[in-house]
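With one protein chain withheld, the remaining protein chains of the complex are depicted in position.
Just so it is clear, A and B label the chains in written order, and each chain counts residues from 1 on its own.
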Amino acid sequence: MKLPDVDYIRPKTLKEALGLLSSHGDDAKLIAGGQSLMPMLAFRLLAPKILIDIGGLAELRGIDITDTGVRLGARTTWHDIERHPSLKAAQPLLAAAIAHVAHYQIRNRGTAGGSLAHCDPVAEFPAIVLTCDAEVVVAGPDGERVLAASDFVLGPMTTALEADEIIVQIRFPAWPKARRWGFEEFARRRGDFAMAAAAIFYDLDGDQCVVDPHVGVIGDADGARRLAEVEDLLRGQKMTPTLVAEARTVTEQSIHPSEDIHAPAAYRRALMGVMVERALAASAGIDLSKAAA
Amino acid sequence: MKPLGIDKLIGASPERIEDQRFLTGQGQYVADLDIPGALHAAILRSPVAHGRVAALGLDAARALPGVHAIITASDIPHPIPTIPLRLVPLPEFDPYLQPVIAAEKVRYVGEPLAVIVAESRAIAEDALDLIEIDIESLPAVGDENVDEAGAFLFEETGTNVALRFHARSGDPDKAFAEAAYTRKETFRSHRHTAAPMETRGLLAQWDESGQKLKLFGAAKVPYFNRRALSRMMNLPEENLDLIEVDVGGGFGVRGEFYPEDFLIPFAAQRVGRPVKWIEDRREHLMATNHSRDVGATVEIACARDGTITGLRGDVFGDMGAYIRTNGGVVPTAAGMFLQGPYRIPNVDVTVLALMTNKTPVGTYRGPGRFEANFFRERLFDMAAADLKIDPAEFRRINLIREDELPYSIGKRAPHLPEAVYDTGDYHAAFERCLAEIDWQGKAAIQGKLIDGRYHGVGVASFVESGGAGPKETSRFVLEKDGSITVATGSSLLGQGLETTLAQIAGDVLGLPLTAFRIDHRSTARLADGLGSYHGRSIIVGGSAVVDGAEKFRAAVIEAAANLLGRPNSELRFEDGVVRSEAGASISLADIAASRSAEDGLLAVDGIFLVNKPTYSYGTHAAHVAVDPDTGRVEVLDYVAVEDVGRAINPMIVSGQAIGALVQGLGGVFLDHLIYDDQCQLLTASFADYLMPTATDFPSLRSVAMELRLSPTNPLGAKSAGEGGMVPVAAAIGNAVGAALRSRGAEPRTLPLSPPRIWKLIHEEKECTQ
Partner (left out) sequence: MSRKVDITLTVNGQPHAHAADTRTTFADFLRDDLRLTGTHVGCEHGVCGACTVIVDGEAVRSCLMLAPQADGATVVTIEGLSEPDGSLGPLQRAFRKHHALQCGFCTPGILTTAHALLTQEPDASEERIREVLSGNICRCTGYVTIIQAILEAREGYRHAANASTAS
C-alpha cells in the first residue's frame, strides 16, 4: 500500500497556497493533517499529481473566544480543542463531540478544516458545524467569502468548497450559559466512526419550554442533517420523559438510515432514535431507566 | 514418565530474555532485513472470485522504468507445483490443492496471478495498476449449498464437497429413539482470522553457482516448508536454508506453506538478485489463511434428570477455494471436539468440507474447538432451560469424573486414531470457576433488567488437545567460551521460548538462564524438526530439550572423565563444573578449550517421541450486561480457569491465557471477514476488520491450575497457548442467552455484534423444534 507517484510542495503563505491551487487545478490536492487523505492515498482511491501542504500556514491558526462566539482556525487540531482552557465552557457541545474523534495520535494532527472539507458523513465535526449553525470562512483567488453551514455542508463527502478554495476559519455563534445540550454517539469501539449520533441543544423560556431547538443526527444516508420534524415536535414543549420518547419515534419516522456491512438500515434507524432520546434525556437530567414503564 | 526433580527455574517467572531487544527497537523482523542489491516484489492478485483467465496485458507494466521482471504461470516449469498437505494428507483432497500461481482459472479474490519484481515496492505497485486483467467470470460459490451454485471450482470433480465422513460411538439411533427429551438446533460460527500485527514477508537470496537458497521469514514449520520447497525447486534439501528471524505473532496462520513461499524464491532465482516481499495489510486480509467458518446442526438426547444419553452433529466447514496445508483439520476438529469434557456414550458426527470461492481456510488458535464448544454449550443451556435444571447443575451431572479417566471418545474420524482424555479433575476446575465468578451470588440477577440492561452469567467447559507428535528435536552445543547453544526445532512466535526452553535446560543441568542461548533460527542447525503448533513447543519441544540436556550432561561427564582420568561414576556436574569425589574439577569452559580442531565443538542431539496428544481442560464463565436498545454487550467480568499440568513460566502462561481470551472476545464481538454475494471481500482493511483495543475488555481474569500432570511427557505439561480461546464464544453465548431469556432471544449465530443482538431481540422469534 505504498503511496502513488506524487509530488509535494509546502507554501509559506495562504496567498502562495491559493496560487498553487489555481495553477495546478485538478492535479493538486490539499493536505493539512493528512489523517483522512493519507489512507485514501495508501489505498490508491485518489491519485493527485501534487500535494499542497497547508499544515503550516499562519493564517489558518488559532482559537479565538469572544462573546460573539468561538472561532477556530482551519488548522486547529482536535488536541488544540481538547486542551484549550476555556473552550469547553464556551462551546460544550463542540467539546463533547470532539472527545469522540479518533485516537490520541490522530488527534495531534487531524484538523477541523480538513475534517470539514472531507465531509465524511459519519464524522463528528461536520455534523456539529451544521447543527450549531456555524459559518465557514473560505478563501479563494477573488478573496474571502462566508457561507452558512447549511450552504456549505451539502451531503456525504460533498461541500460547497470550490476546487481553488481553502477553508480558513469556522465560526460558532455565541452560546448562552443557560443553554441545554446533549451529545450521544454509538460506535463499535472507542474512537471508531459513529454508527449513529445525535447532537442537540435548545434554550428554555420563562415557562421552561423549549425555544429554538436544534436536533442534528449522524447516520442518515444523506449525511449529517438536522431533523426539522423533531425540532417541530420539541418547540414550545416542556422536556419530559414522554416528549423524549415521542422524539425517538419521530426520529425513526423521519430519517433515511444508511446501510452498510456494519449496520443494516432497520438497526440504524432504531439506533438513531435511541441516540436522540438519550441526548435529549441527558440535556434535561432525565434518567431513562427509571422513566421506562 | 516422571516429572523433573529440580524445580528452581521451572515454575518461576524470570523476565524474558528476548524482551531486551524488543523494548529497544532492536528486534529483527523480516521487513527490517536489508541485503544490498535486493529488489522488491508485489503480487498481482485476482480481482475476481471465480473465472477463467483469458489474458494478462503486461506490456505497459513491463515498460515502466524500474520494473525488472514480471513472472506468470507460463514462466514456471510445468506442471505448476501444488502446495502439499502437511496435516493428515487424505487422498480425497488431491484435486483441491492450490497451484502456486493461477494459470487457467482463478478461484478466490486475492489468488496470485503474477509476481512483479522492481527497484522498489512502490514501483512494483505502480506496475500492478498498469496490468490489464481479462477474466471471464463464472458463478461465484458463496454459501453452504455449494453444489447448487451453478458452478464447480474444480470441474473434473463434479462437486464442491471435498470431503465427507462419518464417525460414531455407541448406538446413537437407539439413544435418540428412547430419549425422554431431545432438542435440535442449528448454529453458525463466522469467518474470521488471526490478523497478527506483523504481516507475512520473505527475503530470498539465491546463489547460482552453489545452487543454494537462503530464505528469511520462515516460521512455525520451517522444516516441512523446506522439504516442500526443495521438491518444488528440484533441489536437495540441504541446499535450502529457511531462516526464522523475529516473528510478529503467528496464532496458527503464519508459517504454513503459501504460494509466495515458492514464488519469491523462484523470482530470486529468475532475476539473479535477492528479492524481498513484504505483504501489506490489504493483501494479508485476503491472502493469509481465514478460519472459523463452520456451521452445524446439533441434536441432544437426555433423560428427564438431565443425563445426556446421545449427541448428533452434522458439521460443515467452508474451506474456501483450495485445501491448503492444514487439510480438513478445521471441520474435523469441530466434529471431534463437539462432545467436550462430558460423558456421552452415544455420539454420531458427520463432517463435510465445502469448497467456496473465498480465501482458503487454515488453522487458527484452537481450530474447530472455538466453534464446537459454542455449538455444544449453547445447546446444553437450551436443554437445561427446557428441563428446568440449573445450567451449572446440568454440567455437574454430565462432566466426566476423575475416576472415569482415561476416557476414550473413540475415533472421531475414520482417518484419526482413538482420542483418549488422559488426566484431570474436570470438576475441580469447574467448581473453581463458578466460585470465581460467584455463580451462587449472581443467581439473583440472571436475566434481570437493571438500569436499562439485561444481566446474564454463562458458563462453558472444554477440553483441549496439545503436544502432537511424532517428535521434536534439539541440539546442545558447548561453545568455545563455555556457553551452551540449544538449537530447537520449535519456532518462536512471541510465546517466550527463548526463556522457557532455557528454564527447562537450566533445571536439568543446574545452570542459570544466562548460560544458554536458544537458537531456533535456521534449518541448517538441525537435521530435522517439526515446529510450533498445537501447543507443542513446550510439551514436545521442551521435552526434546530435557532429553538433549540429559545427554549433554552425560557427554560433559564423559569428556571430563577422559580429561581428569577418573571414572564417570565418580563425577558429578554441578554449577557448571564437573567435580570428582576426590576433589579434582573441570569447568565447561575448560572442557570446551580442550577440544581440538578435529574434534570440533562438543555437541549432542536430543529427541522426544510422542504418539498421542495430551489434554488440558477447564471452564470459563462470563457476566455480561446487554443493552436492548443498542444491542451492545458489555463484559462485566470474565474468568478463565485451565489446568495446564505444569506451568514452566507462570507469567508467560498467564500472558497466553489473557491474550487468547481477548483474541477470543474479538472473535465473538468484532472480528468478521465479510463477503458479498459475488465473493468479494468487503473487509480488507483495519477500518472494517475490527479487533479488540485496550478499552473493550478491561475486566478479565485467568487462573492457571496445576492439578494433574500430563502422562505423555517428562515435564508433565499440558498445552497452554490455545485453551484460553476455545470456550470464549460458548461462555459469552451462554451469558447473553441467560441475559435475554425473558426476551426469547437465544444466540445461535456468531458474531454477537450489536446489530445482530438487536435483531435477535427485536426481530427474530426463532421457533424451536
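We adopt the following convention: contacts are C-beta pairs under 8 Å (C-beta built on N, C-alpha and C of every residue); 3 or more make two chains touch, one makes a residue touch a chain.
The shown structure was predicted, so the numbers you read here are calculated from the model rather than taken from an experiment.
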Displayed partners of the chain not shown (whole complex):
A, B
Hey, which of B:Arg16, B:Arg191 or B:Arg432 is the one touching the hidden chain?
B:Arg16
Touch criterion as defined above, residue of A:Lys15, A:Arg190 or A:Arg235 at the omitted chain:
A:Arg190
Could you tell which one of B:Thr24, B:Ser209, B:Asn234 or B:Ser569 touches the chain left off the display?
B:Thr24
Residue in contact with the excluded chain [from B:Gly366, B:Gly659, B:Gly733 or B:Pro755]:
B:Gly659
What chain A residues would touch the chain not displayed?
1-8, 10, 31, 34-35, 38-39, 42-43, 49-51, 53, 55, 79, 102-106, 108-109, 189-191
Over the whole complex, note the residues of chain B touching the chain we left out.
13, 15-16, 18-29, 31-32, 34, 122, 194-199, 246-249, 251, 280-281, 493-496, 651-652, 654-655, 658-663, 685-687, 691-698, 700
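Everything below uses one rule, namely that only the chains that are shown with their structure count from here on.
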Which residues, counting only chain B, touch chain A once they are in their complex?
120-122, 125-126, 129, 280-282, 451-452, 629-632, 670, 674, 682-683, 685, 687-688, 690, 692-693, 695-696, 753-755, 758-759, 762-763
Parts of chain A lying in touch with chain B, wherever the complex brings them together
1-5, 39, 43-44, 186, 188-192, 195, 261-264, 266-267, 270-271, 274, 288-289, 292
